[in-house]
Every structure is written in structure tokens, then in C-alpha cells.
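Taken from a larger complex, these chains appear in their original positions, while the remainder are omitted.
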Amino acid sequence: MMPELGKYAFAVLASYGVSLGLLAVLVLASVARARRMRADLERVEDRSKRHG
Amino acid sequence: MSIWEYANPVKFIRTTDRVLPWISAGAAICLVVGLVWGFFFTPDDYRQGSTVKIFYIHVPAAMMAINAWAMMLVASLIWIIRRHHVSALAARAAAPVGATFTVIALATGAFWGQPMWGTWWAWDPRLTSFLVLFLFYLGYMALWSAIENDDTAADLTSILCLVGSVFAILSRYAVLFWNQGLHQGASLSLDKEENVADVFWYPALVCIAGFVLLFIALVFLRTQTEIRARRMRALIARERQA
Amino acid sequence: MIALLIRDLRLAVRAGGGFGLGLSFFLILTLLVPFGVGPETGLLSRIAPGVLWIGALLACLLSLDRIFALDHEDGSLELLVTAPLPSEGIVTVKALAHWLTSGLPLVLVAPLLGVLLSLPAPGYLWVTVSLAVGTPALSVIGTFGAALTVGIKRGGLLLSLLVLPLYVPTLIFGAEVARRGAEGLSVQTPLLLLGGISAGVIALLPFASAAVLRINMRQG
Amino acid sequence: MMLNVTDLAVARGGIPVLEGLTFSVAPGTALVLRGPNGSGKTTLLRTVAGLQPAFAGTVDGAGERIAYAAHSDGLKSMLTVTENLTFWAQVFGGTDIAQALSDFQLEPLADRLAGNLSAGQKRRLGLARLVVTGRPLWVLDEPTVSLDTASVALFASVVRRHLGAGGSALMATHIDLGIPEAEVLDVAPYKASPRASVLDEAFL
């Protein structure tokens, strides 16, 4: 399954690893913050509707 | 029906909500297909061996790192000229994405350079200007987060983006000049005619498409978040005032 | 005391608090060096340990004026010294907060920047070790300097001037450890001396800093 | 020339704090703004002085006619009293600081560094700056903070002379300024009802 990377295995795997890792962090952070903001906003909206 | 309608936050959120799933799915499919294809099903290059696989991440990331800044520049100009809030927030939302792409391009470049040039890093003009670009991203984001007033921050960062773009181009030429005739040899780049044969090029194209879509999806999502954050600040402020 | 530490850390990470800026400065300085001296790898790798040390020192230096000046400007330093905290405690906590927000990040990121300057392979370990041992001394000495200049508006540059000579021994031994390490030589002697300086400075200097702070607060 | 404020709304941090303000200050008259802490006096004065944009409504006859004095005095502690005043006189094209010095009895302090003055002395120096600007419309934010009774009287007499010479003044204060002929405007009734700005509306 795994392709033969030869003596460059580290370079290739590290590149893929680091890049995908960074992308994953970026995506997850964006999604998490979006979720949180959505929820927070809803809460605040509810509150402000009830009060005003 | 003008494009400026999307400058309305509500309209923007509604529209992007509708298209986001599609764009995200497209980004995911392109990235998976492109990377799997590139990683598992392409031959090694006769000169670079398996390192050519780094190409599929390195090039799209590098391209999008530059394009993200260009997009921020356009968005900043729109804010300065037409004062559409969504545009300023989109520029803000794009910065961390662009910065991450820059880091990815730098990191993959470094990993690639190790076997190819025998060094992680060389002061090659292209690499150097990328590092400078990264600094611009850092400064831009730092300025956004240092200023409280939203409109002031938008104004200042737009001007910074404008001035910064001019200086980024200047730096690019300065760096080219600086490292000319001093440091040859080590640099190596794939000669398109010869090496980027179709076997390498097709998966790369798919990956590029994936990165473009990913960028769009992330910017849409993050802009939505910024809009909501802004709205929340306005609501809380109004509550306090009452 | 803990309250003071927590407040300082919290202020540092708040927007505009300056956390991470020392780091960026370090990065930028490292980037500037090749622009100044030219891009030859051989030359760069020879000066790399020294550049990293000088860079860390300057990044530390630039954040010193935040230690007391902000508290002085808004009047809270006056209130702090009339509070039931010993001044020795105040200066120690301030130095610790400074190290946590400025020194520690530098130690962690230095090896990465070594890459940019083609630091020779054995150098990574020793640059990190020497910075880890040396930066606490920089923070403590810097706190002393900050206490000396606390009444002076925007005394940042004066502060640099006072502190730099005091930094010389730390710099010499620290850079020596890093340089020898990078060249694969024995680092034992300079490392011991560096450790000695750090230990001595941490044990004794806070008393001087506290005295200086009290004097500065006492004047009209 | 009158200062005319028409249907003005002023905002702080994007949120309106006062709205529906309409008033005018004719040459030779003074208007005193009153209102509890946080009611928006400072915000209003900054808007009139052009330091921040109006949220809604208009301010006419301000601009280049205004001399503004804020909560802080804008003194250089490393310059002497004379040097501080001379600088502002030059910036505003005047030259004579003798009048300003004598108005606020600063002659004995003329060669003192501004940083070595007491709180009230600093304030007197800050007020003396108004005289050297030669501008007709004074916009003052709590001008008598830290002043003793004698200095407040001094200040009142300078303002009266300024009004007599056809100048005008708009002042916010919590304490009595000793200028009974000044009209008083309580800003409390103009508290803005919670509402969004035009700009923020899209976000609300």
C-alpha cells in the first residue's frame, strides 16, 4: 500500500504530516470558533429579546 | 441585482450558509483525490526521487499564500473606497488563513530543501521574500488584535495592507538584487518543460483547486464568525446602555 | 503575590499586552542579519550562535520597560508599594512574569531560528540549553534596571543603556557555550560559569532591585 | 458667528450616548453642560471640537474657531511654563504670552518646569493656553478640577472678559464655576435610547 519513498521518506512524510496538521488545526479552530460564536450570539440574542 | 448586496451582513451570511457545504465538500474531495493521487499513484522523479510528492502541497500552498494577500488587498481597497463592513471583516478573516498557508509553504520548502540542497534553509530570493510576506501577515494580524474600535482597526489595517503591498513588492525586487551573483549553485527548481510532466501536473492541478476551494470555504466561515462577533459586541453594548 | 503574578500574565496575554511580540522581534532580527551581512551560508553558520544570543538578549531588553513603567504610569505601582507585599516579593514576581512571557518563548523558538542561520547540528542543543540557563539571569538583571529607571518617562533607551553592560558576562558565557557547542567542543567550563551567574543573580539581585524600587517610590 | 448644534447624536465606541441635542451658543454667551457621571458630556465636547465624528446631526460654526481643553492638560513636563505657553502661542499664530501669564497669576512660576507644578498649578497653566490661542470659542471639559476657590474666581473673571470681548464658551462641569450669567443645559434628558447606529444596523 505505502509507496516506496526511499531515502527521502522523512522529508516527504514530514511535509505531509506538518502540512496536514497545520491545515487540520486551522480548519478545526475556524469551525470551533464559528460554532462557539453562533451559540454565544444566540444566547445574547435571546437575552436581549427577553429584556428589550 | 448588484454584487454589493452581499455587503449586507445578513445577506452575506444567508448566501454563504447556502454555498458553504458545497464548497467545503468540493475542497475536501479535491484535496483527498489530489493528495492521494499524488502521494500513492505517481511515479518518482528521476532526479528528485520521491520528494517530488511534496510538490502537491508546496506549490498550491505557496500560490494561495500570495493570493490570500492579494485578496486582502482588494478587500481593503473596497473598505477604504466603499466602506462595506463585510469586506473589512473578510480581509481580517483571510489573514490567519494566508499566514497558515505561508507557514505550510515554508515548512514544506524546508523539508524539500534538506534533501535537494543539503540545507533546510538558504537565503534564496524566493524563500526570503516568503519569509518577509510572513512578517507582513504577522504585523497585520497583530495590528487588528491590538485595536479595540472595529472601524478604526479596519481603517488602519487597510492602510497597512496597502502600504505593505507596495513594500512587499519592493522587498521582492530588493531581495532578487541582493542575492544575485553572491549565491548561485544551491538553487534548484523544477524545469516545467522537462520535469513537470503530465503525470505530476494533473494531480497538482486537482490539489490547487482543492486549496483554492479550501481558502474560499475558510474565508466564508471565518467572515461569518467575524460578523457574528461584531453583532454580539453591538448587542452587548446596547444592553449595557439600556 | 500569586495574585500579582496572575494579573501580570493576564495583562500580558490581553490584546495589546505584548505577549509574542518579543518573539516576533527575535524572528525579525534573525531575518535582518542575512540582509545586512549577506547570504553566504558559511559565514552565517559561523556567526549563528552569537546572533541568536544577541537577538534573544535584545528581545528581552525591549520588553523590560513594561515591567514597571505601565504600573507606574497609571499609579498602581505607588499603591502596590503601600500594599502589604514586601518589595522583594514584588520584584521577584515581576521578574518571573517577565521571564515567563519573554524569556521562555525565546528559548523554545531559538532552535527554529537556528535553521534560518544554518546553525551547525550540535548547536541546536547547546543554544537551547545556554538560553534556558541564561535568560532567567537576563530577566532578573533587567528587572533591576527597570526598577532603577522607573520614574523616568519613556526611559526605554536609558534602561537599555544601563542594563546592557550588566548583560555582558551573561552574554559572553552564554554565547561561548553556544559557540563551542556548535563547533563540537567541550562546553563544561562556560556552562558552569553561566549557571553560576544565573544562580548568583537570582539569589542576590532581587534585594538590590527592591531597595532601588523603594528609593524610587520614595521621591516626590 | 454662532455655534449651532442641530439634532446632534454623539456616540462612544459606536454606541450613541446622547441624542436629539439642539442648542446654540451666541458670541458673548456661555453654556454650561451638566449631567451625571457617564452621561456623555466629554463625548459631546469632543464631537463639537471635531475630535470624533458626529453620530447624527450637525455642528456648525465650530472647526477652526475652537480652542479645546480636555481632562488632561497637554503640558510638557520637561519644558518650563513659559516655553509651554510660547509653543502654543506660536502654533496658533499669536505671540504674546504675558497676558496669559498674568491672567492666571503664573508669573512667579514662569521659569518652573511644568512637571514640578502641583495639580492645581498645572491646571492653571492648561487654562492659560486658551488665552494664547486667540480663538473665539472655548470648549472646556471640567476646567476647574483641582483648582482652589481663588483660582476658580480667576478663571471666572478670564471667561467673563473673553465673553465681553465677543467670545463664547461651552463648558462641562460638576461644580459651580462662578459664572452665574451662563446658561445651563442638563444633558441627562437627552440620553440616547438604545438603538443601533446606521452602520451597525446591518449587524443587529
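By written order: A, B, C and D. Residues from 1 in each chain.
Basically, contacts are C-beta pairs under 8 Å (C-beta built on N, C-alpha and C of every residue); 3 or more make two chains touch, one makes a residue touch a chain.
Bear in mind that the values here come from a model prediction, so they are computed numbers and not experimental data.
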Given that a single representative per chain kind is drawn, write out the copy numbers for the whole assembly using the chain labels. A x1, B x1, C x2, D x2
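Quick note on the criterion: only the chains that are shown with their structure count from here on.
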Whole-Å distance, C-alpha centre of chain C to that of chain D, is 45
Go ahead and note the Å separation of the Cα centroids belonging to chain A and chain D. 52
Can you work out the whole-Å distance between the CA centroids of chain B and chain C? 34
For chain C, residues that touch 2 or more chains besides their own: none
Which parts of chain A, given as residue numbers and ranges, touch two or more other chains? 52
In the complex, go through chain B and note every residue touching chain C. 110, 119-123, 128, 131-132, 135, 138, 142, 145-146, 148, 178-179, 182-183, 186
Sites on chain C touched by chain B in the complex: 15-16, 20-21, 24, 27-28, 31, 34-35, 38-41, 44, 115-116, 118
Residues on chain B engaged by chain A in the complex (per definition of touch): 35, 39-40, 44, 49-51, 53-54, 57-58, 61, 96-97, 100, 103-104, 107-108, 111-112, 114-115, 214, 218, 221-222, 224-225, 228-229, 231-232, 235-236, 238-239, 242
